[in-house]
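What you see is the complex with one protein chain gone and the rest in place.
Up next is chain A:
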Amino acid sequence: MESWANVIMKKAFKHGSQNTIDQLKTIGRELSMGTQGNWLSSKEYLDLVKAIGEAKSKAEEERIVMAEIEHLKKRIMEPDVPRKKMKEYIIRLVYVEMLGHDASFGYIYAVKMTHDDNLLCKRSGYLATTLFLNEDHDLIILIVNTIQKDLKSDNYLVVCAALTAVCKLINEETIPAVLPQVVDLLGHPKEQVRKKAVMALHRFQQRSPSSMSHLLTKFRQILCDKDPSVMSAALCALFDLVSADVKGFKNLTASFVSILKQVAEHRLPKAYDYHRTPAPFIQIKLLKILALLGAGDKHASENMYSVLVDVIKKNEPGKGDPGSNITNAILYECICTITAIMANSKLLGLAAEITSRFLKSDSHNYKYMGIDALGRVIEINPDFAEEHQLSVIDCLEDQDDTLKRKTLDLLYKMTKSSNVEVIVDRMISYMRTLSDAHNKTEIATRIIELTERFAPSNQWFIQTMNQVFELAGDLVPVKVAHDLMRLLSKGAGEDDEEADSLLRSSAVESYLQLLAEPKLPSILLQVACWVLGEYGTADGTHNADDIIGKLCDVAEAHPGDNVVKGYAITAITKICSFEIGAGREVQLIPECRSFVDDLLASHSTDLQQRAYELQVFLGLGADLVRKVLPVNGSGEEIEFDRELPFLQEFVDSALANGARPYLDENERLGVDSGMSSFVSSSRSHHEPSHGLRFEAYETPTLAVSSGSAAVPSSLLPDFEESVTEPTRSVRNQTDSSQVDLLGPEVARLRLDGVQRKWGRTSGSSQPSPAPTPVSEQQRRGSGVSEGASSNNESSPAEPRHDTYSSSFEGKKVQRVIPAEKQRLAASLFGGSSVQKGSSGGVNGGVKASNAAGNVRPSEKGVPSRPVAGSGKEKNWSAAEPKQASSSLMDLVDMSGDDLLPVHDSKASYDPFKGLEGLLGVPSTAASSTPAGLGKSTMDFMSLYDSAPVVSQSASSLAGDSDVLPLGHRRSGGMDGANGVEGGLMDLNMLPSVSPLAGLGELAQSSSSSSPSTGVSDKKGPSRQHSLQKDAASRQVGVTPTGANPALFQDLFG
């Protein structure tokens, strides 16, 4: 029948139609199967296969298979299925599962079948179980017993079947159950059984080396088995063993060498020949083992020299003959061995010769092996590559992707600074052709590595990086982008300003060009925005409006990408600041205006903040802007000491005065956790160090002009004794100016973020990420000033101007402050006067802002400015530690005042200005709720992780927290994301929880000069009230009004 079918096929071949051939083949095969007593297939099975084969679509196939599964399910569960039928069902199940459908309902039947006495069924059962189950499947336990029994069977076919199953199904736990039997089988009379037993042991060794440790000598013994095929099985295991422990097998080197010699000399029976090559697979395995044994071992290597030469000679094809595949396989293996061991020059010469032949071959397979071999040879003899340059280039240009990749691997190994440009260029053009992420990532990583290691010039580096970003886009790690930015900001490392600025200009040019292209990956846009913002206008060739226009376009083209938007708005801020700093008028172009307006109403608090920062900057004077956002200030280092040693003196003195020691936040929270204890706690007990302070801080009623800007009553709905107003407005103004100061700082910090990302990530260089108050504060600040100015046309404007000018412009901050500080110190320790207080307040404000800036002390303006905040120890210690501490004291004191619910205190209102931020905090916390506090927390966190930008807010917060409470500084000191978290938590808690309380305590205990202490006791609103208030203010916050400015207006009247 078979021959009949063949005849039909041959006829069909003559007629030529492939289709008919296939059909006829099918018929022929079916006929032959029907008559030849096909051992597995029934009509049903054939029908199934045929139906699937003829299925026109995936769906149809699916349907057929599903029907088959249903059918099998029904049939297989019937009682008394005849063995033969059952066997067929199982095979069909295997088939179904191979097609990707779940056949698990039938596993148990396969397992059952292994118990069958009938060898045929048993074999099918084992076949199915090895395909179905993994070694940890629950059903395995049902098989172990059968396997044990079968391993002892006197029928070697049963034993072989069981051994095959053992390889797949036995896991670490069940190895001991079968190990003794398998070991016994090593002495089985049948070589087939011995061979498989060795394989099974090898498998055990892979699975669980520990359970095999006592049997390692067995493998050595097997090496001496009289049957070469068993010996060769042992080689597989020994290869693994040797690669795990070379030393332990050194003594076998001679044995391996002699075995190889005998094999190569054709001493094995002819039956082991393959295409007339003696036992090539054994030779290959032996060569692999020798490579392991000879690596780095002169003595062992020397033993191999002669046999290697022999093997090569025997397999060397005649002239013009490419040699058979298998001899070349052996030759290639020889190269691997020669290059791995400590070879002599003769062997190396031979290896080089073979490599050349491979490379010159027409076969892609040999070329591939040749490239691989070349890679090995040049590790020993780098000059060898030159001979084969052309072959290598050919391979590189080959259409075969595998070959190309292999060649690029080779080039990657060969890269030096002399050829890096060519090679990277090649890699990039290869990358252009790739579409899958995996390969792209890999090649991008390599390009980046080579570029970083060998880049001949910064210019080239930047261009290459841009290409990588462009092609690989978001597959490139963010760090690379940061490295690029750092390179630009730091320049070449030498003090060659000119070269640096050239570099930057060229970067600006290239990015301006790039931005014209559509569809750029986010990461490239980020870098581009940063560069344009930082250096876009630096060389004067581009005017600010053009750059800003470009940036707006970028942001507009990527409406969904908040990170890019953030970079863009920050870049715009920088450009505007530089313009202002240079004394030019900045008039935002309309599209930028609308972009900013969009962001002001953005749901992303981060973007919002940036937009507000920009607004703030636009309102600042040139001097100030120059200070806070100096041109090219991004390359400075930051030092940060979170221990805040300079505060020690202050803390000590506070403690000496009876202050309670700082409690860490957890402790405080622990204490605070019982809400009832608060409510019930006596009112007079007013400065509980760990108490929640819910009440709003009242303004001291000092006479400024009376009442236009009312207290934002919406913020303090329950605050009956609603405080007087002008103060408030003044305060607000101060605050806003303060914020103005802050804003820039904040913007600067953004760069810090970048920097920090780049720098060592050691704890000390990390800014203490802390809660968001500053950013919030700032936003609030600007919101407030807006609100205030719009609501009160006359009066608020004046105080604002006053404060502003007096504290910042008029007094020329840097110079005045030391003196003020002294006064402050005096005021702190001597007694308060309005004037002192006021300056102190301002100072405090400055400090607040500065503290925000502290994180990046390198800032040029900073040292001369009022140094405050805790982060600033460098300046502190350098300048006037005494003053520092005193002003700090003052600061804290003020904050104390501020915190205390004072009504009619005679204290100067100025202190409040200084610490307006504190007051602001609760409200902002509330106002930030619309976004959802939790969410914003998340935001910050993630941003902190991903973008340099964010650290700005975090660090500014850190600053803020520094200003706040001594007790609170810990949160500032926390590191990394943790810190942020902790900080944010604080922020959330601020209205209600402890940091402020801690402050209050300090203030109270330390300062006799604090005018308000006593008063507050009497007049502070009850905690219940304040609780309600807090709730109310949160409520306000929780109903988002869409645009936050409106919200601020709501809040602040």
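Assume a residue touches a chain if its C-beta (ideal position, glycine included) is under 8 Å from a C-beta of that chain, and two chains touch if they have at least 3 such contacts; residues count from 1.
Methods note: contacts and distances are computed from a predicted model.
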Inset, instruction - Would you mind picking the UniProt name of the chain not drawn here, from "AP complex subunit sigma", "Superoxide dismutase", "IBH1-like N-terminal domain-containing protein" or "RecA family profile 1 domain-containing protein"? - result: "AP complex subunit sigma"
Legend entry - Sole contact to the chain not displayed, among A:81, A:131, A:502 or A:618: A:131
Legend entry - Which of A:148, A:208 or A:229 contacts the chain that the document leaves out: A:229
Inset, instruction - Check the options A:76, A:91 or A:151 and report the residue that touches the missing chain. - result: A:91
Inset, instruction - Please pick, from A:401, A:425 or A:643, the residue that touches the omitted chain in the full complex. - result: A:401
Inset, instruction - Since one chain isn't shown, list which residues of chain A touch it in the complete complex. - result: 2, 6, 25-26, 29, 33, 37-41, 45-46, 49, 53, 84, 91, 94-95, 97-102, 118-120, 123-124, 127, 131, 133-135, 154-158, 160, 163-164, 167-168, 189-192, 195-196, 199-200, 202-203, 227, 229, 233, 236, 239-240, 243, 269, 271-272, 274-275, 280-281, 284, 288, 325-326, 328-329, 332-333, 363-365, 367-369, 399-403, 405-406, 436, 438-439
